[in-house]
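Complex shown without one protein chain; remaining protein chains in place.
A and B are the chain letters, set down in written order, and residue numbers restart from 1 in every chain.
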Amino acid sequence: MDRKRRSRRELYTKEICACSIFGAMNREGDRFTGEGVMKAIASMRVRGNGLGGGFAAYGIYPDHRDLYAFHLMFTGPTDPARRAAKQELEAFLARKFDVYFDEEIPTDDSVFVRDPPLLWRYFVLPRKEGEDAEMTEEEYIVREIMAVNSKIENAYVFSSGKNMGCFKGVAYPEEIGEYFMLDRLYRGHTWTVHGRFPTNTQAWWGGAHPFGLLDTTVVHNGEVSSYGTNRWYLEMYGYACTLQTDTEVIAYAADLLMRRQKLPIEIVAKILAPPIWAAIDRMDEKEKRLMTALRMTYGPLLMNGPFAVIIGETGRMIGLTDRIRLRPLTAATRGEIFYISSEEASIRLISPHLDRVWTPRGGEPVIAEMKGYEKGSEESYEKGSEKSYERIC
Amino acid sequence: MRSFVFPEFEIIRDEERCGSCRGCERQCALGTHAYDPVADRLVSDDRKCAGCQRCVIFCPQKAIVVRPSPSFYRPNASWSREKIEDLKRQAETGGVLLTGCGSDKPFRIYWDHILLNASQVTNPSIDPLREPMELRTFLGRKPEMLEISREGKEVEIKTELYPNLTVETPILFSAMSFGAISYNAFKSLATAACRSGTYFNTGEGGLPREMRGEFGRCAIVQVASGRFGIDAEYLNVAQAVEIKVGQGAKPGIGGHLPGEKVSAAVAETRMIPQGTDAISPAPHHDIYSIEDLSTLITALKEATNYEKPISVKIAAVHNFAAIASGIVRAGADIIAIDGLRGGTGAAPKAIRDNVGIPTELAISSLDRRLREEGIRNRSSIIAAGGFRSSSDVIKAIALGADAVYIGSAALIAMGCTLCQKCYTGNCNWGICTQNPRLSGRLNVEIASQRLSNLISAWSHEIREMLGGMGINALESLRGNRDHLRGVGLYEWELDVLGIKGAGE
């Protein structure tokens, strides 16, 4: 299947899927292994079907915290094809980035997963030369990732933030956790996780959640019925939707609105899940003007149809549902731990005694922030610098 | 407001023949015919006529002809008479155009572009009158493999078998609820199904308590978005439970049985008060996503102690094959797929004539999709929507269906003439009405006999065609596209159908 070529008929190959989502954050910045979130997501196994699972973990690479961690997937049908994709990718990286360190992402091969791709990680800094020198690092990286994902056959960047990483694939999420040994090798202060139920089997590793760009990641439950609209809008801003899933557009919308356009999450929530016109008409003039302007300007980014998402960022975790809450989302706290999940029972399983449990209203974000959170100052609140993962040599 | 719409039909009465017996006046519940005592003759109001032909058939003197009214507007390829008149009706009422029956629009009918094969020389054709010819079909999940244990001569199956429906012919009656159709029509379908070794489907109108004992054994009961008439007994007396997600005539929207059709008996069966609108919401409000469907499928399996296959019926829409694949993964044992020309008791015309895809293409792409994903064994396919003859049925099987549902065809067998006025509740044929005077016209014994005759005639024709192909068991034709060829089709259509052109 040629994923790179766009058909003039605008027939998107889009996988529809539904799912379970879970997130946990230690708001003090203390780090913990993936064991608990693996247990929680495993308890929602019936919401998925074993055709996709994945994790985003924040705070896992403290020793390389200043470098962008690129996780790459080389998916060719044969090993030589994967190696060829890797060679091509590395030639590309050599032109565009300074690679400080790279290695195969360690996996436990005793865990059975189907058709695993070659998985590699690169810790890099951008090398902006010539005209590119004017660009911000982030703009540069986004552009280059889009180039890799749309131009290099069989190579996909599926994680690209600093001091964080996504791990995903085709299996039940707890199996993916075991495959990547998330309960043994990594400690993070924020984890989001996803169990997937796509409606077909051509499920491929890149189609699993989370989807991320830089340190923004999205896990998603639902179907975006506005996908075609969201997609053309984002394409105008240079986002190449190559991953065959509607969740990708949420990740890019979050990147566009929060990182590039610097809109606060409360506003972004009103773009993705705006109030209905009848409610806007009842608002006071100032608010009405704002909401009307948002809907006029960002109408193509309205995420229509049922969704519940957890958006992860360094130091922040946001839960959001569509405006009439067609997908479930439960939030809970216990001390400094903040949980978001599709089902309460999965939270209770790892933390039976909760301080507070609630279901957020449709379209209103629940936001977990780490103490001292301020975008762009990641290090300030992070505790501990013990070695977070070990290389397997 | 004076209506600017032409009468749809013209009624011509042969005054010479008419004996003023007033039979036509009694036959027409729409009030088309009236006796004028002063002139001692019958007069007809063309405007009220639905063109159902009841009066024509029942006139003892054969004095009446009803034909489309010949009046016309200035001919205009863009503004057809239908478009102009629909617009006028809406200008007069401000309402949504409602209609009944399947779409009458000239979308390509692929059945008429597909030809069947027959054996010549290399493979003997089989004579079904004298040789065995098997149509028995099992609907439900099949295991991936059977594990057999053998001790001495004792052979035992160790694999747990899944519950399946057994049909003696691959033709089932499609979902038509008591409420949408009359009690007598409903009971006729049930009676014929039991007699013919097949199944009827309750739709979402419930199953009247007094019918449960006798007809549960040939019933598929529906759980639809309105959840009418459901209790544990209803689920457990049936042989299969069908979750209705969509309908070919109106994909994506719900329905509502207007209060005037909710008679005392309908209310009791649906378990709602008499005279209220019975509203079926567009979605199931406990299904907003595929994993929710999985939840409902499992809930129904729990409620029936894992003893019944669970079917999920969806309308054939653009991306349905991927959705159907998800439905199979969600645990459905049967997928019922209802195409563009599927019938209905009431649907907005804009939806009926503009949403969905043809059944033929749907069957082929669904079968292919499930095979490609290696999950075809997990679920059977029942195709629905516009089957008119045994040859349509056999072509559907060759395109990959396990069996078909017939709805309109069954109603026509009972007397329906597709006048498309089902939603008025004044069906002169006693089928689509709750008016006891009208429904009493349908005799259960006779109507069920007509239905059984139809099933038996079609089954026999299927055997003849199978025999001609040198096949003596229906399962050997299932998905066997080699026995089909297309004529007059574009390349992409042949691709979707997965068949060669004639002569290729």
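In this text, a residue touches a chain if its C-beta (ideal position, glycine included) is under 8 Å from a C-beta of that chain, and two chains touch if they have at least 3 such contacts.
Assume contacts and distances are computed from a predicted model.
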Tell me the UniProt name of the left-out chain, picking from "PrsW family intramembrane metalloprotease", "Hydrogenase subunit F", "sn-glycerol-3-phosphate transport system permease protein UgpA" or "Glutamate synthase alpha subunit C-terminal domain-containing protein". "Glutamate synthase alpha subunit C-terminal domain-containing protein"
The complex has one chain that is not drawn here; which of the drawn chains does it touch? A, B
Given B:10, B:25, B:112 or B:268, the one touching the chain that is not displayed: B:268
In the complete complex, which positions of chain A touch the hidden chain? 43-46, 50, 278-279, 282, 324-325, 328, 330, 343-346, 348-349, 357, 359, 361-362
For chain B, which residues lie in contact with the unshown chain of the complex? 89-90, 92-98, 160, 223, 226-227, 230-233, 235-236, 256, 258-259, 267-268, 270-273, 275-277, 279, 281, 285-286, 295, 298-300, 302-303, 305-307, 423-424
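Note that in this section only the chains that are shown with their structure count from here on.
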Dist(centroid_CA(chain A), centroid_CA(chain B)) in Å evaluates to 45
Within their complex, state which residues of chain B touch chain A. 288-292, 294-295, 298, 319, 322-327, 329-330, 369, 373-375
Chain A residues touching chain B - in the complex, by the definition given at the top: 15-20, 46-49, 51, 197-202, 221-223, 306, 326-327
